[in-house]
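Every protein chain but one is kept in place in this view of the complex.
Up next is chain A:
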Amino acid sequence: MQVTHDRAPARRRPGEPLVARLACLAVQPVLARVVRRIAARHPSLFARLGPHQATDFLIDPVELPFALHLRPDPEALVFRAVPRDAAPQAGATIRGKFMLLLELVDAEEDGDAAFFSRDLEVTGDTEAVVRLRNALDDMDGSLAEETAAMFGPPGRAILAQLRRGYLTETERQEAP
């Protein structure tokens, strides 16, 4: 299963910075809750990160109005939404469509294959990205489903809708 996605948009639409800031404010409580829960349920994740627990990762879902800043330090976890024009200097950046990134975390897609197809873009410290990938890949269960379950039936319904949309897009791209 492979999808060819558009590249990251080079131009910003009018009003986008304001939308980005409002979106960040809206999702931040969710992100904080998600990352605390993951850290509590998957403590072994941090050992595989080694020295890169202190690295700042910028995860850039290209179609969303904001990026995600992750610093996987178990003593001082950071996972927050940031407007792209206010993103911190990152040690490593991972860029792709939101659902592709989510499917990679859940091991539903293969990171190397997404890199080969150019759907996934990595810049900065490659070792940091490799460590993060391996740490996440050693997690059992579905991060997406765990997160959705935190929000009950509405959360599960949203995830199911996102996955249907991703599948539809995949099938459309693969059609002859």
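Criterion: a contact is a pair of C-beta atoms (placed from the backbone, for glycine too) under 8 Å apart; a residue touches a chain by one contact, two chains touch by 3 or more; residues count from 1.
We adopt the following convention: contacts and distances are computed from a predicted model.
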Since a chain is absent, check the UniProt entry for it and pick the matching name: "NADH-quinone oxidoreductase subunit N", "Putative translocator", "Hydrogenase-4 component E" or "Ubiquinone biosynthesis protein UbiU". "Ubiquinone biosynthesis protein UbiU"
For the chain left out of this view, which of A:31, A:70, A:135 or A:148 touches it? A:135
Of A:16, A:108 or A:169, which residue touches the hidden chain? A:108
Residue list for chain A contacting the dropped chain reads 1-2, 7, 48-50, 104, 107-113, 115-118, 121-124, 126-127, 129-135, 137-140
